[in-house]
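Structure record follows, encoded as structure tokens.
Missing here is one protein chain; the remaining ones are kept as they sit in the complex.
Labels run A and B following the written order; every chain starts at residue 1.
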Amino acid sequence: MIMPVTVHPIKKSEPSKIKAASIRIGAIVLALVASSLFILLLKLNPIDVYIKMVHGAFGSAYRVRETIVKAIPLVITSLGIGIAFRMQFWNIGGEGQIAMGAFAATFIALEMGDMSRPVVLLLMILAGMLVGGLWALIPAFFKAQWGTNETIVTLMMNYIGIKWVTYLQYGPWRDPKSLGFPKIANFTENAILPKLFGIHIGWVIALVLVVLIHIFINHTKKGYEVAVIGESINTARYAGINIKKTILIAIMLSGGLCGLVGMIQASAVNNTLSVEITGGVGYTAIITAWLAALNAPVILVVSVLFAALLEGGSYIQTVFGIPQAAAEILQGIILFFVLGSEFFVRYKFVFVKRHQVTVGKEVH
Amino acid sequence: MENNYISMKNINKSFGKVVANKNINLAVRKGEIHALLGENGAGKSTLMNMLSGVYTPDSGSIFVKDKEVMFAAPKDAINAGIGMIYQHFKLIDVLTAKENIILGQKNSFFLNQKALSEKIREMSVRFGLDIDPDKKVYNMSVGEKQTLEILKVLYRGAEILILDEPTAVLTPQETEKLFKIMNRMKEEGCAVVFITHKMNEVMEVADRITVLRKGETVRTVEKESTNPKHLTELMMGCPVDLSIKRIETEKSKVAMEVRDLSAFNAEGVKVLKEMSFNIYSGEILGVAGIAGSGQRELCEAIAGLYPVKNGQIIFEEENLIGKSPSEIIAKGISLSFIPEDRLGMGLVASMDIVNNIVLKLYQRQKGIFINRKPAEQKSLEIVKQLDIQTPGIKHPVRMLSGGNIQKVLLGRELDSKPQVLITAYPVRGLDVNSCYTIYDLLNEEKQKGVAVLYIGEDLDVLLELCDRIMVICAGQITGIVDARNITKEEIGLMMVGAVNSIQKEEVSEYDNASDRTPN
Partner (left out) sequence: MDALISFLHAAIVAGTPLLFATLGEIVTERSGNLNLGVEGMMLMGAVMGFMVGLSTGNAALAMLTAMIAGACGALIFAFLTITLRANQVVSGLTLTIFGSGFADFVGQDLVGKIAPEGLRMFFRPYTIPLLGNIPFIGPVLFRQDAFVYLGYLTSILLGIYLYRTSKGLNLRSVGENPGAADAAGINVTLYKYLHTLLGGALCGLGGAYLSLVYVPALQEGVTAGRGWIAVALVIFAAWNPYKALFGAYLFGGLDIIGFRMQGLGINVSQYFIDMLPYLVTISVLVVVSMKKSKEKASPKGLGNAYFREER
């Protein structure tokens, strides 16, 4: 096949951060356009829908609070997932780690809910992080020891974790006072996180963690080692990095953060433990972490935006009768576009005419 | 007038800003062995990749048997009768020789195993190529794999063979065998192009030689009318002495003693067999051996990265076995290993120079935080000292050219002021100037009293640079010889285990010398 013009993709010299960001934003815009087509199919006006979505997320003080409450678990889980991903450890087990963290926190709440508030809450946080961390440690151990595929193991642990909570909810922890539908008892006041400015202090925790994790990744030895291992495990070996130990620590941290989310959700949002405790955050966080390029401050921004998307999404559900599933489709479309846009960030196209001495266009 | 099998006219090819080939003209005749000579980076492989359909020229024309052709994919080149044997073999490890040969061909829908074996046997006899069609590639030696590649290409009806640096991984004996095969091809009427940077090979086997320099054709000469000195001049652009100076130092104390080192790999195969040798301060001890003889395992064992079953490694009166890699690094033993893909074992491609330099510095810092300021300082020093071409120390390392990447790696290792420097394949794929920079660096270290363990593929370099050469074969030391008094052929025999001459007199002579030399 002889073509008069050949098109080659060629790796770009390092793209500027601004250019990369603008391409990603462009992708999101494109995604919104594509989604508009989808909305049109529903016989609705896309502009109308988008405006109502923004209204639903930020339209009133109440709604802003709701959006933030939705953003908090997303931020913290994304931070946790981001650490694991940075090491090329595909931690899909966020759901399970959240659930198990919630379970541990609930245990403390139910057994020791009468102790003084700071003590109970502290113990709940510790328990949640510990158990969430351990839940992630199991697949990490298998990976570190035998190279077992972590994607599937973490995922299987999700199902096991959720089933465990289901068992508790329908079995030993079922509240005898609950009529009809099985439910675990509500937490006592002491086991519920206090509020600050009308929102539970999870938001403070989230902000603090954004800063801490950012420092961890960029300025500590362990954070550096995590990045090296993720990039090139052989280089890490040759540099004398203790790979197994670093994997275990990093993934335990990853799971611990998810476990913390479980505690926060159980304590502050649901005031109890139930099968729906995760709200799919374990999966959504994968998207937000990836969209944010695993970068802590950007995770904060992206998570808030995503929470707005979800909050706005449930608003238009009631206003327009658009089903919940539509939000998932929208999430998928956005991520597809961003994934595809990576290509345009990394490569440029070179058009070369035959029989003409032409060199590809420069990028600067 | 044209009885040219191949004719490449005014070929140009660039990759972004880098001009790889500029106005190249090349003609190859039927029944000749044509050498494409040039140093690393001269553009030889790029040119041949266009002939084999991997790249397309930006401008210029290619003629095969006087007909103009345009290749959009390797398939087109194969159909035109061109067969390329790449430096890095394009073989599927888990398949057999036969399966690799028939891959991608217009075979019948169902594989007729017997008929195919027959055809392959017939071809291998005709060309004198010894191949077991049912052997799995991962069980083959390098020489066998290369033979397989040649047969593969002939099976597809290639009349033009292109070999890219074929001798880089062969022992001297295997190289001789290859040359015999090439001559056989010539007799059968094929045109053979072979890419190399080694003068002596060219003088031995080529009919005509085209020299490339910095992406341009310098000249095409007949072998009879040239000599190595002339070729060197054409290759480098000026008369250059390509010999490596061996600096003479006084034999000093034993820096490290390896005794009866034995190790097993994950599959239970013994990869190091009771290795015993000494390395002295102020010497360069070369290690020669076929790929996979245990070089990597030996390096890793010394660095504490490979599990050792038996034996001792004595350094500063301590046994290193059992110590962690970071402890060994802290003691002053440094390992720089350039793997085939050049980035995988010492550097992190996406990080900048500073973060790569930090890799060796951060462990000595106290506390949990990393202070990058000293690393920035060091980076600037190293870049200046080694003349590393980079847009800046904050740019990802993968953007640098191969030579500069390897300089960064070596610079970092040298900066830690090691007492024992283990360097494996440090000049892999580098252009001549960079090579010499590195040889000079190693000689400097030698003069400072560092013990240098140099693992390399190029026997000529080993013979010129090193004081002693240790030859290993299948995990065993088959010889430790004085580089001044040995020939390539003798080393070659030791590399395949045909000769095992642990010259005890040699070793003890040095030991005696060390007793007499003041510390």
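Before moving on, here are some points about what is shown:
Following the convention adopted for this analysis, a contact is a pair of C-beta atoms (placed from the backbone, for glycine too) under 8 Å apart; a residue touches a chain by one contact, two chains touch by 3 or more.
Keep in mind the model is a prediction, meaning the values are calculated, not measured.
The hidden chain makes contact, of the residues A:P118, A:P194, A:P297 or A:P323, with A:P323. Residue B:A73 is the one among B:A73, B:V240 or B:V269 that touches the chain missing from this view. Chain B meets the missing chain through residues 15-16, 18, 52, 54-55, 73-75, 78-79, 84, 86, 89-95, 99-100, 102-105, 107-111, 138, 152, 156, 266. For chain A, the list of residues touching the undisplayed chain reads 8-11, 90, 92, 142, 146-149, 151-153, 155-157, 159-160, 163-164, 166-167, 170-171, 283, 286-287, 290, 323-333, 335-336, 339-340, 342-343, 346-347.
Following the convention adopted for this analysis, only the chains that are shown with their structure count from here on.
Listing the residues of chain B that touch chain A in their complex gives 12, 14-17, 56, 58-59, 70, 72, 303-305, 324-326, 328-329, 335, 337, 339, 343-351, 355, 358-360, 362-363, 365, 368-370, 395-396, 399.
On the side of chain A, the complex with chain B involves touching residues 1-3, 6, 10, 13-14, 219-222, 224, 227-228, 231-232, 234-235, 237-242, 352, 354-360, 362.
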